[in-house]
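Of the protein chains in this complex, one is absent; all others appear in place.
Letters are used for the chains, namely A, B and C, taken in the order the chains are written, and counting of residues starts over at 1 for each.
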Amino acid sequence: MDDVVVVYKERPELKAPVLIEGLPGVGNVGKLAAEHLADQLKATKFLEIFSKYFPPQVLVGDSGVVKLVSNEMSYVKRPDSEHDLVILVGDYQGLTPDGQYELSDRVLKVAKELGVSMAFTLGGYGLGKLVEKPRVLGAVTDEDLVEEMKGHGVTFSKGEPGSGIVGASGLLLGLGKVYGMRSVCLMGETSGYFVDPKAAQAVLEVLSEVLDFKLDFSDLEDKAEQIDALTSKLKETEPQPEPKKEDLGYIG
Amino acid sequence: MDDVVVVYKERPELKAPVLIEGLPGVGNVGKLAAEHLADQLKATKFLEIFSKYFPPQVLVGDSGVVKLVSNEMSYVKRPDSEHDLVILVGDYQGLTPDGQYELSDRVLKVAKELGVSMAFTLGGYGLGKLVEKPRVLGAVTDEDLVEEMKGHGVTFSKGEPGSGIVGASGLLLGLGKVYGMRSVCLMGETSGYFVDPKAAQAVLEVLSEVLDFKLDFSDLEDKAEQIDALTSKLKETEPQPEPKKEDLGYIG
Amino acid sequence: MDDVVVVYKERPELKAPVLIEGLPGVGNVGKLAAEHLADQLKATKFLEIFSKYFPPQVLVGDSGVVKLVSNEMSYVKRPDSEHDLVILVGDYQGLTPDGQYELSDRVLKVAKELGVSMAFTLGGYGLGKLVEKPRVLGAVTDEDLVEEMKGHGVTFSKGEPGSGIVGASGLLLGLGKVYGMRSVCLMGETSGYFVDPKAAQAVLEVLSEVLDFKLDFSDLEDKAEQIDALTSKLKETEPQPEPKKEDLGYIG
Partner (left out) sequence: MDDVVVVYKERPELKAPVLIEGLPGVGNVGKLAAEHLADQLKATKFLEIFSKYFPPQVLVGDSGVVKLVSNEMSYVKRPDSEHDLVILVGDYQGLTPDGQYELSDRVLKVAKELGVSMAFTLGGYGLGKLVEKPRVLGAVTDEDLVEEMKGHGVTFSKGEPGSGIVGASGLLLGLGKVYGMRSVCLMGETSGYFVDPKAAQAVLEVLSEVLDFKLDFSDLEDKAEQIDALTSKLKETEPQPEPKKEDLGYIG
C-alpha cells in the first residue's frame, strides 16, 4: 500500500485558502483549537488521510461502526473574505520521525494543489507548571511575520521554546519554508499535565483576530471550568509537581 | 525480497467466500477460535504468507523439520451454503505498525482476488479481571450490520472498547472499509491474563449461528477446564489482580 | 545506497559448494566455529557484504586502519571431495527483523549464483546453566535429513528448541526452504553466559564428519580451558544462576 493514502470526498474550489493545523500534542491544545474552529465555522470535510505511519487501529463509534484512524481536512468558504479556510485535524500524528516527515510533506503537497497561500499551525507550549493566564508564543517562517503577529498580541520571546518545536506544528513550518510556504506557529502556554481548553481558547483568540472571524467560546469555557475544578482539587491534596526541564520545550 | 511474500499451494475456485481471521492477540482468543474452526471444518490450506514484518524465526516441529513463521489461509467448500469459507490463521501479527498495515492490506487484496464478499475478524476484549460468562462484543463497517449481529446475540456497548481495536482484527475492518469490504469484528470478553478457550468458544457460537455451521466444542471445553483449574488455584493463593486501565481496550 | 551491498573481490568457480554459516549469537558458538573452520582450512575471502541493517560502525585494527562492519564469505576448494565449501562469517547480524530477512535473502541469492547445493548453519542452544558435555541439536528443512544427521550424532529432541530458532541460523533454513534450498542447523548446547569454544568444537566435530574434513582443535581447546578456569572460579564464589525460561530457546 502507499505510505500515505489521500482520499478526496470532494474537490472544492477555494479562494486563496489559509491552512490551519491542529493535531494531538502537548495539552492537546492544537487539536482542541482546530476542532472547535471547524465546529464553530461549520467546516465541510472533504479529504481523509490514512497512513501506515499511524497506529494500526480503528476507533469504534457509539453506534458500533468503526473508523480507521486518520487525519482529515475540511474547508470553510468565506464570501466576505479574501481567504477561504482549510482545517487539518486528526486522531494521531505520525508515530515515527520519518512518518512525521512523510505526512507533513504530503499535507504541504495537498495544500499547494488547493492553492493554499499561508499556513497557521496550532499547538501547546508545555511549561511544566500550572498557568493562570496563558500567553500565545509565536514562531514564523519569514521575518516580516514577526511584527505582524506581535500586532495581534503574539509573544516572541528569545530562547522560547528553547528546544524548538517538535512534530507536525514545527515540521509544517520547517518543510514549508524549504518549499516556499509562509507560515506561523501559534503556541498556547499550558502545564502539559491536562487537556487544556484555556490554552486552546487563547490561541483561537489570536487566530480569529488575524483571520477575521468570530467564535463562540462557551464550549471551551465549560471544559476549562471542569478542568479547573479538577486541578484545584489536586492542588489541595498534592504538592505541585516540579517543572521538569525536558518537558519545557516539547510542542505538539 | 518483497515485503510480503504470498505463496499459493493451490488456487481454489470459491463461491462468494466469507473471510474469517483469527491471529494471536489478547487471550489468544482469535487464534484459538480460528484454529478450532479450521480443524473442525477440515479446512484445506492453500496459501502461505511470509514477511519481513514477522520475527526472523523458524519454528521446529516434533520431527525436527523447520517452518518459517507465517500466516496461512485455508478454505472450506460448503455445497449446501451460499458461502464458502476462507480462514486466516498464523504464528504472529506484524511486529511494527507499518508491518501491520502492509500485511492487512495484502490480506485484503488476496481476499478480493478470491471474491470474498464479507469478513469476520475474531479477537479478545481484555477486561483485566476474571470473566465468568464472556459476552461477545461487536464492531462493524456498516451500520446495517449492527442490527443483524444483535439478532445473533452480539453486544454493542457504547464506549466499549473505549480505545478502539488495535491490530489485524481492527485494521482489516478499517482498511476494508476504505476499500469497500463489509466486515464484522467479534470480540470475546477475556481477562487477558491467560489463553482463553472459553472466550474463543463464545465467539465461535455466535459465528456458527451467523454462518450456519455446526461445531463440536469438546476440545475447547477441555482446555477451558484446565485453565479454570489453574486459575481457581491462583485465586486461592493470590489476591485477585486489579484491572489495569491500559489493559481494558487492547484487542488482538 | 542499496540496502545490502555485495562487493566481490573474486568470482570463484566452485564445485557443488556447501554453504556454512556462523554469525554472532548465543555463546558466539556459530561465529567461533565458522571462524575456526575458515582458519584451519585456509579459506580464501572473496566477498564482502555491507548493509545499512548493520550498526553504523567501523572497527579499528591494531595498525589503526578501519574496517566497516560486514559479513564476508570465503571459499575452500577441495580437489578430493565432491563439494567445495563457502563459509559465511561476520561482525554482526542484522539489527532489525526486516534487516535479518533482507540479509538472509541476499545470502541465499548469492549462494544460488555460486551453485550452492546445501547449507549448514551453526549456532548455540542456550540452556541457562553450565553444560559439562554439550550435545549438538539439529533442525532441518527436509525430513530425510533427520536420519542422516542422527547417524552423525546429532540429537533431535521433541520440543527443543521450544521457541524455535531466531536469527540468521534459523532464517537461512526457513527462507531457504521457501526457495528450495536443503539445509541443516547445528546447535551446540551452551550456558549462554560466556563465549563457548567447547560448544563450537562439538558443532565442528559433527560437521567435520558430515563433510569429511579434518580439523585441529587445539586453539579452541585452549580457549575452552581459559573459560573453564574462569567459570570454575565463579562457581566457587557465586551461587549458580537459575536457568531462565526466556533464555532457553534463543539461538544466534
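Annotations
Note that contacts are C-beta pairs under 8 Å (C-beta built on N, C-alpha and C of every residue); 3 or more make two chains touch, one makes a residue touch a chain.
It should be emphasised that the depicted structure is a prediction, and the values quoted were computed from it without experimental measurement.
Displayed chains that the missing chain touches over the full complex: A, C (touch as defined at the top).
Residue in contact with the omitted chain (choice from A:136, A:185, A:206 or A:220): A:185. Take subunit A: the residues that touch the chain left off the picture are 94, 97-98, 100-102, 104-105, 138-143, 146, 156, 158-161, 164-168, 170-171, 173-175, 177-178, 185. Although one chain is not displayed, its contacts with subunit C can still be listed: residues 1, 3, 5, 7, 50-60, 62-69, 95.
The criterion applied here is as follows: only the chains that are shown with their structure count from here on.
Remark: the per-chain Cα centre closest to the mean position of all protein Cα atoms belongs to B.
A separation of 37 Å divides the Cα centre of subunit A from that of subunit B.
The set of subunit A residues touching two or more other chains is empty.
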